[in-house]
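Apart from one protein chain that is not included, each protein chain of the complex appears where it belongs.
When the chains are written out, they are named A and B in that same order, and each has its own residue count from 1.
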Amino acid sequence: MAPLLEVQDLEVAFFTKDGVVRAVNGISYTLEAGDTLGLVGESGCGKSVSVLAMLRLIPEPPGRIMGGRVLLEGRDLLKLPAHRMHEIRGSQIAMIFQDPMTSLNPVMTIGNQIAEAMQVNLGLEHGKAMDRAAELLTRVGIPNASDRLSDYPHQFSGGMRQRAMIAMAVSCQPKVLIADEPTTALDVTIQAQIVDLVKDLQQELNMAVIWITHDLGVIARLARRINVMYAGYIVETGPIQPLFKAPLHPYTVGLLSSLPSLDLTDQDLSYIEGSPPDMIRLPEGCPFWPRCRYRTERCAVERPELDEYAPGHQAACWNVAEVLNQRSSALVSEGA
Amino acid sequence: MTSLTGHLGAPVVEERVRHAGFWAGAWRRYRRNLLAMYGLVFVVFILIVGIFAPWLAPYSYNKVNLDHALEPPSAAYPLGTDQLGRDMLSRIMYAARPMLLVGFVTQIFAQLIGVPMGIIAGYAGGALDWIVTRLIDFFSALPWYLVVLYLVMVLRPSLENLILALTITSWVGPCRVVRGLTLSVREQDYVDAAQALGIPTRLILKNHIFPQAAPLLLWSFAVGIPTSVFAEAGLSFLGMGVRPPNPSWGMMLGEAGQWWIYRPHMFIFPGLMITLSVLAFQGLADGLRTAIDVNVNI
Partner (left out) sequence: MLDYTLRRLGGVLATLVLLSMFTFVLSRAIPGGPWDVGVEIPRTPEQIAMFKEKYGLDKPIWQQYLVWLRNAVTLDFGSPYMAPEMSVTQLILRQLPYSALVGGLAAALAITVGVILGMIAAARQNTWADIVINSAAVVVGTIPGFVLGFVLIYFFAAKLRWFPSGGWSDTGYKTLVLPVTAFGVPATGGVARWTRQCMVEAMSSDYVRTAYAKGVRQAGVMSRHVLRNALIPMITSFLPMFPAMMTGSVFIEHTFGIPGLGQWFVSSSFSRDYPMVLGITIFWAVLIALTYFVTDILYGVIDPRVRLTEKEG
């Protein structure tokens, strides 16, 4: 069965007065219907830009989509004329954003904002759309929905605002829901609730979900597969369990081991040395080599491509063997 | 397989970070602004003209010569003469002085009054802040030019009184700006930390608040000048500013009386100078604003 969404060699750059920022440098992946993909990486690695590019929401100067294809059910979205993108947005692919306070119009009622999505995409008339909006608000767990339709965003709490955003996004039953760090700004307890909500909705509507985060803990509950991004490249991709248990790329190893764990009480917190890459002047070879503890001379000159090491599990690194080696000896010494 | 390690065995990270100081970066941003650069050049130019007027001007600003009254520009009088036969070029040069004087001195005084009040109000809060805020409201209740006009009228028109009147209406600007900044800085955790460590207030003010205030104050100084320059021109135009025979561009416009329609040089040159000056100072302030990236919360 052909995948629902296929991204091929997507490249996005920003032309600024300080230089060209190569935000996304040729990434490819697929997404099946109803599947959940986690997109993980630190700030600035290109994960948000890559999904905004799919919806053509990148501001055109200074940004520009330099190449690649994004196939939704076989149709290349990047070839679509800009003025027809609205047919895709909201109805086929929907998106929720990180900060619900600034992402909602402060002078428009929540009800109107949710109804607006249905009015423009499904052609519903206002009254019906508002009724549906009330239903959706109830569905996402907001009590007294019909009263709250006439409230404004600032009258909601953070978690409720995010729920409203979710209601807005799923109102037209899109095939793909993109969630760009929706829980980053929320309390830990609310985070779990939001994740569960999305999971429920996903099953109910058979939606594919792309969940972007820098927090591996959040993604663990939700994703079936993970793409790890660094400096605009996908450096590792694979099913969630094997990736967590046996990460192949040094960056992933660093990410996972820097998660504080409750039982390691007398160990120093590990971290990844160095600082995030300068996206204008990316180093030659592998973008991670300046910070990598497994690096060899080859890493500084030749950039590795994704290679498969286990079914569905790929990494872009010359020294995977060494990584696995050190990892298994570490596990042995821990007495796993 | 050799690995690259520096001393202590840590991986060597090669970075060449360009360390730009704050002011260096500000200058770079300033340079990009065309209007700001014009402003800078013109202000320097007019400073030179004003300061060196006695040496640069071909005639005295006061030399009355009724034989040559109301003459259009000629070789002897490049910008023509006014109704009393005085050379326009020389008068225009000398007229830079009151403008510069009023512009700069007013703002200096305004800052001297407004800044301490703003800092005290912002930092101490409570009753002091309340008083200062009431004062700010009070002094903002009327449009500045009415207050200045009235004061100058009542106190007898003169340059000193003009400066006094303008200071009274201008101190509010820097005060507001500084108070806003102090209020927001005071909320910061590092101020709490400093207080917890027992650091005396004046050191907190000196080390934490003032360095952040400095660029802002420079900007508020610059931003007040166009208004002062405009005020000097306008009031002298009405006959309320500089006293004759001292020249001022505004006064020259006012003095042009009925003759200027036949001798346009009498209004073109003073008018041009006023406009160019206000524009220059405006550009200076605008450039400073983008250069130091001011985010003023009043």
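In the analysis below, a contact is a pair of C-beta atoms (placed from the backbone, for glycine too) under 8 Å apart; a residue touches a chain by one contact, two chains touch by 3 or more.
All figures in this text were calculated on a predicted structure; none of them were measured in a lab.
The missing chain, though absent from the display, is touched by one residue of A:21, A:117, A:133 or A:186; that residue is A:117. From the set B:42, B:104, B:210 or B:267, the residue in touch with the chain omitted from the display is B:267, counting the whole complex.
Among A:21, A:124 or A:168, the one in contact with the hidden chain is A:168. Against the chain not displayed here, subunit B makes contact via residues 35, 134, 137-138, 141-143, 145-146, 149-151, 153-155, 226, 230, 233-234, 237-238, 253, 260-261, 264, 267, 271, 274-275, 278-279, 282-283, 286. The omitted chain makes contact with subunit A at the following residues, 55, 57, 61, 83, 86-91, 94-95, 97, 99, 102-108, 116-117, 120-121, 142, 148, 151-152, 154-157, 160, 165, 168-169, 172.
Definition applied: only the chains that are shown with their structure count from here on.
Spacing of subunit A relative to subunit B, judged by their CA centroids, is 50 angstrom.
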